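All protein chains of the complex are present and in place, except for one that has been dropped.
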Amino acid sequence: MTTTLRHADRIATSRGARRIRNVVASVLIGLGTLVVLVPLFLIFWYLLSRGLGAIDLDFFTRSPAPPGEAGGGLLNAIVGTFMLLIIASLIGVTIGIGGGIFLAEFPRHRLVPLVRLVSDVLSGIPAIVLGLVAYGLIVVTTRQFSAWAGGVALGLLMIPIVVRTTEEVLKLVPTSVREAGLSLGLPQWRVTLSIVLPAATSGIVTGVMLAVARVAGEAAPLLFTALGNNLLNLDPSKPVSALPLSIYVFATSAYPEQQRLAIAGALVLILIIFVASLVARVATRRR
Amino acid sequence: MNPILRARQVNIYYGDKRAVRDIDLDIAPNTVNALIGPSGCGKTTFLRALNRMHDLTPGARVEGTITLDGEDIYGDVDPVSIRRRIGMVFQKPNPFPTMTVLDNVVAGLKLAGIRDRGTLLEVAERSLRQAALWDEVKDRLNTPATGLSGGQQQRLCIARALSVEPEILLMDEPTSALDPQSTARIEDLMSDLKKDVTIIIVTHNMHQAARVSDTTSFFLIGDLVEHGPTDQIFTNPRDERTESYVTGRFG
Partner (left out) sequence: MRETTPSVRPRHAAGASSRGDGLFRGVILALALAIVVVFVLALYQLVAGSLPSIERYGFAFLFRTTWNNVTSEFGALPFIIGTLVTSFAALLIAVPLAIASAVFVTEYAPRWLAEPVGYLVELLAAIPSVIYGLWALFVLKPLVVQLGTWIFYQPWIVQNPSLKWLVPSNLAGLGLLTAILILAIMVIPYTASVARDVIRLVPQDQREAMYALGATKWEVIRSAILPFARAGIFGGVILSLGRALGETLAVTMVIGNDPKIVSGLFNPTATMSSIIASEFNEAVNNLQRSSLIEIGLLLFVISVIVNYVARLVIARITVGGTS
């Protein structure tokens, strides 16, 4: 068996090179992972080291000082963010949960493929494009930049996220539970509303929180809808600011005082988002 | 004849749980050796210790010594070189789905750095003939391996294992996922193969063990109860537990 000898020789000679290649690959994979994580730590470190000192009582209780002056806070943006998120949730949660129930509870309906396709496709549309849509729908019609317009833009962004999590959570409720309800003689709407939905509540709440956390950081769709407002405003038909919007405007401004406010705002925003997603994550795990 | 593989006081643990206890076993070269016993008896666990597959299972630990031609396979050696000398065929056919029939057979050679197309084709033909598959696939060597039937896929996996010319071939219930016809073909194959390679086969089919093997080892709850020539184990077992198993009273 001459071939045997030839293999054996070559296999023996290549073994050292293969072992080296194996070690090199392991090192590169480890290094690659490190490179992926380094920006995360750098960003956190930067925000903590530069932003923590700028967060004081004023930050939460006052609106920005005029350019060039010291002091002031982001009260206007914090209030604006909450206002926008409430309006967005009215749209995103209502339509999103409805769509999720439709996909999960009427799986044989002939419109299911269409609704699922549109919802999936909607989730990939850039936020700024949805901002243009809300601009056309609300700002052009009412001739006014407003919290309504910004909320609609964020609400459009929420819909597909809520649809998907609602559908996934409802599908986790075993069919036997539905059959048990139906066999008691309950009509389907009763089974869905009183048995299936309550069983899935915590999962749906988690999904909604994740969606809120996701859109809370969006500034692009607000640029030409909510527009921004350096004064505290509680009227949803007027322009409002939002944390990400203020961060964008102040980070790109020339005044160090405003840049400081942007960094502090970024720290607060990132903490809100991480806490929200952490709570959501823990809530799903405990279930 | 000197044993090619020798196990002494082998214990295998999953975490704190001991799955296999104090196994002593000698395997003679160019024989077919069956490991039998009811499910969960440790026969597959023991088999996987023989080519260091437990290295891949977190929490699994092997104690004792296993020597291949006198060399301790858990000693100061590369598990990679051990696995090249001790090949394996698995319970379910597992060809690489993204590769052609030919690429599957020569996958081991390519790993070893052999690129010469002539050599690869030569070895592929020899391995496929050994696995009694050549005539069925010689015209479709460049089609995806997943296009073969289940029985053909399993013989392809046997050819793949044979291509690197292992000294020992481990087979973990190789026919359990196959139809009776494919099973018969693979059983026929084993007696032809043993002139080139020593076979250790795990099976829970006693008739298969009786048909194909020279020696049989009976495992029960982690213990090697009895080991001996297959004729003796099936006709004149020394241990009454072996007797009740081979006569079908339990298991």
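Note that the chains are named A and B in the order they appear, and that numbering of residues resets to 1 at the start of each chain.
Assume contacts are C-beta pairs under 8 Å (C-beta built on N, C-alpha and C of every residue); 3 or more make two chains touch, one makes a residue touch a chain.
All of these numbers come straight from a predicted model, not from anything done at the bench.
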Discussion item. Tell me which of A:48, A:65, A:79 or A:118 is the one touching the absent chain.
Written reply: A:118
Response to the item:
Filtering A:54, A:154, A:240 or A:266 for touch with the omitted chain leaves A:266
Fill in: Per the touch definition above, residue among A:59, A:148 or A:248 touching the missing chain
A:248
Discussion item. What does the interface between chain B and the hidden chain look like in terms of residue numbers?
Written reply: 51, 53, 56, 58, 80-81, 83-85, 87-88, 90-92, 94, 96-99, 107-108, 110-112, 144, 146, 157, 160-161, 164, 170
Discussion item. List every residue of chain A that touches the chain not included in the displayed model.
Written reply: 18-19, 21-22, 25-26, 28-33, 35-37, 39-40, 42-43, 46-47, 94-95, 97-99, 101-103, 105-106, 109, 111, 114-115, 117-130, 132-133, 135-137, 156, 159-160, 163, 185-190, 192-193, 213-214, 216-220, 223-224, 227, 244, 247-248, 251-252, 259, 262-263, 266, 269-270, 273-274, 277
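In this text, only the chains that are shown with their structure count from here on.
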Item to complete: Averaged over CA atoms, how far is the centre of chain A from the centre of chain B? Could you give it in whole Å?
Response: 51
Worksheet item: What part of chain A is in contact with chain B in the complex they form?
Response: 3-4, 6-8, 10-11, 14-15, 17-19
Item to complete: Using the touch rule from the top, collect the residues of chain B that touch chain A in their complex.
Response: 78, 80-81, 84, 109, 111-114, 119, 122-123, 126, 164-165
